[in-house]
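A single protein chain has been removed from this complex, and every other one stays in its place.
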Amino acid sequence: MSDIVLRVEDVWKSFGDLQVLRGISFDVAESEVKVIFGPSGSGKSTLLRCINYLDPPDKGEIYLRGKRLGDPDTDINKIRSRIGFVFQHFNLFAHLKAIDNVAIGPEKVLGLSKEEARERAMRALKHVKMDKWADHYPAQLSGGQQQRVGIARALAMETDVILFDEPTSALDPELIGEVLQTMLDIAKEGTTMVVVTHEMGFARSVADEMIFIDGGVIVERGTPHHFFTSPESERVQQFLHKLDELYGQTRDERRTIAERDQE
Amino acid sequence: MMSSPASPSIGPLGIEEWVGELAAGLGMTLYLYFTALIIGFALGLLLALARQYGGRISSRIATGYIDLIRGTPLLAQLFLIYTMPYSLNAWLSPDGPPVINTRWSFQLLGLTYLNFPILASIVALGLNSAAYQAEYMRGAMASLGTGQVLAAQSLGMTKHEIFRYVIIPQAFRRMIPSWSNEASYLPKYTVIATFVSVEDLFGKAKLVVARTFLALETYILVGVVYLILITIIARILDKLYEKTKIPGL
Partner (left out) sequence: MQGPDIPRLFAVIMERGVPAALQITFFGLGLGLLAGLSLALMRVYGTAPMRTFAELYEKTLRGIPVLVLIYIFTFGVPGLFWFVDPLSRPIVGAYVALGIRSAAYQSQIFRGAILSVGEGQVLAARSLGMTNFQAQVYIVLPQAFKIALPAWSNEYAVVIKDSSFASDVGVFEILKVSLNITASDPRLWLPAMLVVTLIYFIFTYPVTRYFGKKGGGMAQVGREIVWQ
């Protein structure tokens, strides 16, 4: 891994008196999958929003392929069109069919013709196995299906990196599998991804690096192997233990999906 | 042809020969309704956008306007507008010719379609309806939530694009059920034009009563006409809602 796609440099963010992020730094290389995890309220979602300036950081810099986001002469909308975002609650446009949800970005933001945009959208929907549902409205789809459309929406923009903000945590347990499968597929195809998730099965099978955040700082970072065999800090050990207690069984099931896929 | 109370009536109500007059009044009522609805819609949309998405100052102004309109009677608003030129004339030129002319009128094919009283009525109804329409629109905008706006931002859409492709198309559909209330009941409020001697449906009814003394029949008939008008508009808007509803929602 050589090329740095995304550089996060000493990012600080507070909301009123609440200091949410206290100096977070990391790099994301081409085709890398970075998994960020940690207890709720640790600032993970805020970090993702800082990265594409939906919530501009108070201090620190974000670089996308060497270009500084906070620069007065960079058009933040242009930059955002090169950073995909998949939301916890999908946030699909309620008035548009699945295909139009995916096509609207390429058409209106990237300036593709209507036909090109729809073609590209259809390819993205096929990619997430939602092409059969192209003419359905979000409210007619299950949560898992909606999230796959959400992923297709990010894919169709052909971005440099896609950020995932707890993409499965709003889903019913039986719908999580299909979304994780989609994410595994695109990870293996070399998509650069930053994923905030508690799905340790997913992390184990595709993460290049995992970052544990607590209290707004990076507590520990390393490969999945490191975290699942010899985590150093006590906080990480406790957290992983808790995850195991809460989700142990379902997690195992999901791991089998992931492992089966790896073979 | 003039009628007198003594002339034999030609139908059970006794006011059948005045139907033409009442129909002309109904035409004026519909005219007031549509113009006021359109003005109210355009201004209401601006107010709603200012209140929901505007900066601190524009949102304050919009809120103040809406509160002021909702806190005072439509009739008082009409008189405020209507008396304005008369008072200004009296102050500015007590003895000379009036500074602001109030006697103009535009006519076509024998019908007056605009003069000062009609204009004052349309403006009062439009400014008034705007405040109520704005509130219904804002409710619809608020119900959209922030998730979709964030998603649009993350695609790189500009503020303008987000309004045009995400907020406006949904807000319009979402507001139809509540906005229908204002749109279908607005005809009722056009009766205020009678107070400044516009010959709308109710104004014509008063004329008919003055000539026939058949007050109860006439007023009930006119009441029923308003009722039918409002019912028809409500039906049409219901159909429109069904047609534009987002499937699955």
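Things worth noting here:
The chains carry the letters A and B, assigned in the order they are written, with residues numbered from 1 in each.
Here, a residue touches a chain if its C-beta (ideal position, glycine included) is under 8 Å from a C-beta of that chain, and two chains touch if they have at least 3 such contacts.
Model, not experiment: these values are computed from the prediction.
Here the chain not displayed is in touch, across the complete complex, with B. Only one residue from B:Gln52, B:Ser121 or B:Thr194 touches the chain missing from this view: B:Thr194.
Considering B:Ala42, B:Leu80 or B:Leu111, the position touching the chain not shown turns out to be B:Leu80 (whole complex).
Checked against the full complex, the candidates B:Leu13, B:Leu144, B:Ile168 or B:Ile230 give a single residue touching the omitted chain, namely B:Ile230.
With the whole complex as reference, residues 67-68, 70-77, 79-80, 83-84, 86-91, 94, 132, 135-136, 139, 178, 181-182, 185, 188-189, 191, 194-195, 202, 209, 215-216, 219-220, 222-224, 226-227, 230-231 of chain B touch the missing chain.
Here is the rule we use: only the chains that are shown with their structure count from here on.
Once the centre of each chain is set as its mean CA position, chain A and chain B turn out to be 50 Å apart.
Those residues of chain A whose C-beta lies close enough to touch chain B in the complex are 52, 54, 77-85, 87, 89-95, 104-105, 108-109, 136-141, 150, 153, 157. For chain B in complex with chain A, the residues that touch the partner chain are 147-148, 150-158, 161, 165-166, 169-170, 173, 246-249.
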